[in-house]
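After the structure tokens below, expect a handful of questions from me.
A protein chain is absent from this complex, but the other protein chains hold their places.
Presenting chain A:
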Amino acid sequence: MFAYVVRRVLATIPVMGLVALFVFSLLYLAPGDPAAVIAGDQATPQDVERIRASLGLDRPYLVRFGEWFFRILQGDLGLSIFTNLPVTTMIAQRIEPTLSLMILTLILAISIAVPMGVIAAWKQGTLIDRAVMGFAVLGFSVPVFVVGYVLAYIFALELDWLPVQGYTPFARGFVPWLQNLILPAIALGGVYIALIARITRATMLEVLQQDYIRTARAKGANQSSILFLHALKNAAVPIVTVIGIGIALLIGGAVVTESVFAIPGLGRLTVDAILRRDYPVIQGVVLLFSFVYVLVNLAIDLAYTLFDPRIRY
């Protein structure tokens, strides 16, 4: 087990290296001369030259990548072209709202979607099942920003129950924090809930057919123990896998959600950086998101052993 963990952690290093190379290349994959693009329409040729030199564009590509990568390893993501602040500082300032949003969405989505899928499977073919499946289709097909605006309109503008937008740091209290985040989390969680509920239902339908479920009934186990202990534990591996893969959806969705609800998080930072062509910031944020994604999936791989004793590393 320990050897496996070490091996898996080591295996993420080349993955992260490739991600870094890709992120670094973003600047050069973008159409046009990056220096000219950054400098903008009003720039003189001198300005462009200056920017080119400051970006180090006059030196060979791989050398620059090497230097950049070495700095990243030391935790230095460079300076923002726009604010001249270190990218790490800018990320640190913006990370709490995004992290809060993602964690709340994750908790909300799992605690709604899993029971939904379980109950739909149990009541297969009934109205409840169809309602859940209908909701899942809806969750997939309605874009995050539409859900976001509709929720904000109903609960914030019309009913005035919740703030329309903004963010309150956790340090200022759980309730205000939650009040600001609940609508964004629901908006962001829609697709994710749909995805988890569907896979839960499908896996549970299969598990409920198994002989050991009949054994559990023959032992006198009650319905909730059959569903949530005997069956769900057997269905856990595919469900957890989808939860992990779905983190990518959350990351993408967070960017949109933060714009809709004016949350000063990494998503907003990313959008602003893209609009300003602030490449070091873009690179830093993308690198961070990729890193989180790889780590989450590593954690999920390791979590399999908790659910299924047949999986041994």
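We adopt the following convention: a residue touches a chain if its C-beta (ideal position, glycine included) is under 8 Å from a C-beta of that chain, and two chains touch if they have at least 3 such contacts; residues count from 1.
By our rule, contacts and distances are computed from a predicted model.
Q: With one chain of the assembly withheld, which option in "HDOD domain-containing protein", "ABC transporter ATP-binding protein", "Gluconate 2-dehydrogenase subunit 3 family protein" or "Transketolase" matches that chain's UniProt protein name?
A: Per the UniProt record, the undisplayed chain of the complex is "ABC transporter ATP-binding protein".
Q: Thinking of the whole complex, not just what is shown, which of A:4, A:70 or A:212 touches the missing chain?
A: Touching the chain that is not displayed is residue A:212.
Q: Out of A:128, A:142, A:221 or A:256, point to the residue that touches the absent chain in the complete complex.
A: Considering the complete complex, A:221 is the one touching the chain left out.
Q: Who touches the missing chain here, A:94, A:198 or A:230?
A: Answering carefully, the residue with contact to the hidden chain is A:230.
Q: If the missing chain were put back, which residues of chain A would it touch?
A: Interface residues of chain A facing the absent chain: 210-212, 214-222, 229-230, 233-234, 236, 307-310.
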